[in-house]
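The complex is shown incomplete by one protein chain, all other protein chains being positioned as in the whole.
Chain lettering (A and B) follows the sequence in which the chains are written, and residue indices restart at 1 in each chain.
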Amino acid sequence: MNVLNIQNLKVLFRAGEGFVRAVEGVTITVGEGERVAIVGESGCGKSVTSLACMRLLNTPPAYITADALTFVSKDGKTHDLLSKTETEMLALRAEEMAMIFQDPSTFLNPVMTIGEQLDEVFIYHMKMKKKEARRHSIEMMKKVGIPDPEMRAGQYPHELSGGLKQRILIAMATSLSPRLLIADEPTTALDVTIQAQILKLISERCEKEKMSLLMITHDLGVVREMADRVYVMYCGKIVEEGTVQEILENPKHPYTKALVDTVPGIDERVERFVQIPKSVPHPMHKPSGCYFSNRCSYCTELCKKKQPPLRDIGNGRTVRCYYDAEELWEK
Amino acid sequence: MKGYYLKKVLSSLFVLFIIISLNFFLPRMIFSDPAQPYYAGVPEDAIALREQIREEHGFNDPLVVQYFDYLVRILTLDFGESHYYKDSVWKVMFSRIPWSMVLTVSSMVISVIIGIIFGAVAGKKRDQAADKILLGLSGITTAIPSFWLALVSVMLFAFTYQIFPYRGAMTAGYTLSMNGTLFFIVLVAVLAVFVALKYILKKTIFIFAGIPISLAAALLVSVPFADIMDVAYHAALPVMISVFSGSISYALLVRNSMIAVTNEDYILTARAKGLPPRVVLYRHTFRNALLPLITNVGMSMAGLMGGSVLMEKIFSWPGMGQLLLDACNNGDYLLSQAILLLFAVITVVCNFITDLVYHKFDPRVKEV
Partner (left out) sequence: MKNIKTRIFAAARKIGRFLLSVLKNRKGRLGVILVGIVVLAAIFGPMLTPYALDDYDIANGLAKPSAEHLLGTDKNGIDILTQILYGARISLIIGITTGLCVTLLGATLGIVSAYFGKVSAAVILNVINVLLVIPTTPLMMIMSNLSSSYLMMIAIFTLIGWCGTARMVRAQVLSIMNMNYIRAAELAGGSKNYIMFRHIMPSVSHLLIMNTALSCAGFMIAEAGLSFIGLGDPSVMSWGKILVAAQESAFTSGLWAWVLAPGVAIFITVFGFMQIGYALEEILNPKMRRKKDNRHKGATPYEAANAVFAEMTEMTADEAKALKAEFEAGGKRT
């Protein structure tokens, strides 16, 4: 059973008189207890997809449609997220689906103490009194491995290190043991040494609370550690889908292959830094054919002409390319 | 923190020193004979007598000696006697300060309250009716001189329709009867209650609430109600005009910072927590959006005592601005010096208070 089911999600942003196409028909499913990753460069629409699921995008400037955007809560009810009112969404957020953000230093309110910010979850969702909420908050802080939680609860975010702040955000998100945890690049802003600890903490929490995980990242190393299944996104579209093993060892799309090649050490054949030529096209000026055509070393006339559809190639994998991998790698 | 405040104290003292020096040299630049105010009643041709007065007051000493004499007098808080009012400068100033404050404090308090409410409503969502009205109004009020607005409303409400009085702070012939001792006793008593509450309940808000509440209580007890109503009736029109332009500028400030804060990351966190929009708005957005207002209000607090010369002139209000204007026109420089120094001291003190309050509300210490 799928906890989260996104079918053909499209998101536009108003920009002056025109629109930016942030997400162009994305289909993602997250099963129960499954750990799914969305991979892509910055600006490819990963974060927007996750925010759209939580209904955290302001409309306008954002405009959202989808064939289906459903979520199954703990009691087995299926919720159509797009038709929900803001009030109905409030009950789902934090209780059923929660989110961890990228930069812990800007995602905590600077003028409220850590304790106050954690308490809010219990006060507004569990209708607890302040004292009881604080007891639960301190309990949560212990669970995410914060030393001396009583002292920390009285401190302000600027008094904490980045790693601790991210732990606070994790505590905040998992305190009501939601069904689905969305982690939007949770380690990007942290030191490399802290990253592993935070990732470990996230997977521990997911296991213990039986949460499904939707991990958003640009780091294939993180993907290998944290995900069962991977979606590769490029310019607002899914270009490839498959299990972690399959994607990392046997990429079918030129973009995925290029991404895998850029990571030193994952693929033994690579001996020096590899880069993908040029950069992600501006969202207002995407190429007319396949969005990757201007950077793809296998590009043909056909690719420049028309956008290829997502193709099912069996074994639970899909790829957005006209050509089969064998055809490509031969060239 | 301590180093920061020490530095501030030193720089404030330096600023005050510069102003005292300015006070000393300006009259000597403006008047051909700085001893002029002391000649009161002495005829133009009594040269010997005038010379005697000059000698008596030390105007014949070398400039350096005069300067040091002046510094000593200022440090002993001896501002001399106003030659126009024939009274000590201290007395003249303190008879005017309360009147200035009636006008400015009340209009600022009302402007801030209206500004916060209007700004919050407009900033809640961009491009709504309230937001558009605010932007339009602010475009107009910044281009209209408020003293002209005052003139027009005087003509409309005091002459064409005689709803409000036009001159003075009280009805002609009346004087304010105030029980000074009672005022003082009540003020201290109520303030003490609030300070006690602060220490018992450990909420700093009691100090902030205590000052205005105790002031209001003391005034209500010590001044006859009829007198208060009379002053309020006279102050209504000038206060309304100051509030009109003041509240719009505060509202614009709140609105802009609300919009800036709404785009902050931590607001997204608060929403992702599933907090009701009302809570996100008041607990998270609003609290952060009010921070710039503290600095702004603190800065305009410095102008409170100074009052508004223009408003006071139009409404013949016996305030500090009018006093300074008269002192300048009469060449009463001992008085104008003292007023300028008083204003500067008030500004410095207000800057300090603003800093302290800001640190109270924003835990991130900003050391500039």
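The criterion applied here is as follows: a contact is a pair of C-beta atoms (placed from the backbone, for glycine too) under 8 Å apart; a residue touches a chain by one contact, two chains touch by 3 or more.
Owing to the predicted nature of the structure, the values given are computational and were not obtained by experimental measurement.
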From B:Ile53, B:Val223, B:Leu310 or B:Val357, residue that would touch the chain that is not displayed: B:Leu310
Touch criterion as defined above, residue of A:Asp75, A:Glu301 or A:Glu326 at the omitted chain: A:Glu301
Residue among B:Ile116, B:Val154 or B:Ala218 that touches the chain left out of view: B:Val154
Listed residues B:Ile97, B:Ala260, B:Leu325 or B:Val357, member touching the removed chain: B:Leu325
Missing-chain contacts mapped onto chain B: 11-12, 14-15, 18-19, 22, 26, 29-30, 139-140, 142-145, 147-149, 151-152, 154-155, 158-160, 302-303, 306, 309-310, 313-314, 321, 324-325, 328-329, 331, 336, 339-340, 343-344, 347-348, 351
Residues of chain A (touch criterion as defined above) contacting the omitted chain: 10, 12, 14-19, 21, 24-25, 60, 63, 65, 284, 300-302, 305-312, 322-323
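The rule we apply is simple: only the chains that are shown with their structure count from here on.
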Distance between the centres, which are taken as Cα means, of chain B and chain A, whole angstrom: 53
In the complex, chain A residues that touch chain B: 51, 54, 56, 86-87, 89-95, 98-99, 101, 103, 106-112, 120-121, 124-125, 156, 158, 169, 172-173
Contacting residues of chain B [partner chain A, same complex]: 264-266, 268-277, 279, 283-284, 287-288, 291, 361-364
